[in-house]
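All protein chains but one are shown in place.
Moving on to subunit A:
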Amino acid sequence: MAGEIPNLAESNLRALVVDDNLVNQMMHHKLLDRLGIQNDVVCNGQEAVDVHCSGRNYDLILMDMEMPIMNGIQATKRLREMGIESKIAGVTTRAEEEERKEFMEAGLNDFQEKPLTISKLVSILHNLDFCDQT
């Protein structure tokens, strides 16, 4: 990736990682950390909904698609029904057109194919107007 890694610490952004895979949780948490974005991690869509019901709010949600208990599509729909206006970026290995369309239509603002990298995360942040593309 050309250029510096942007540091968004001063923006005071808060993000939520929603993924049932421990390796991905660790990666996505670190990716956000590296860009200066404070973040929490939950294991599935239900926990994502619960954390919002408890009063927490986030600027950005990185939502995996396939998760137990409540998947990313269900969780995204539920959050939008609750009036949550956070930017939600779907991140999944499932990139077939139909599945992507269904995920987007659930209420996503952006979509990236896993595995996530610094470049892909910066692209999400740029697409969702959190930073300028470097």
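Remarks
FYI, a residue touches a chain if its C-beta (ideal position, glycine included) is under 8 Å from a C-beta of that chain, and two chains touch if they have at least 3 such contacts; residues count from 1.
Definition applied: contacts and distances are computed from a predicted model.
Going by its UniProt record, the hidden chain of the complex is named "Histidine-containing phosphotransfer protein" among "Prolyl 3-hydroxylase sudestada1 isoform X1", "Signal recognition particle 9 kDa protein", "Histidine-containing phosphotransfer protein" or "Transmembrane protein 231".
Between the chain not shown and the residues A:24, A:39 or A:71, the one that touches is A:24. Contact with the undisplayed chain is limited, among A:40, A:66 or A:99, to A:66.
Counting the whole complex, the residues of subunit A in touch with the unshown chain are 20-24, 26-27, 30-31, 34, 66, 93, 114-118.
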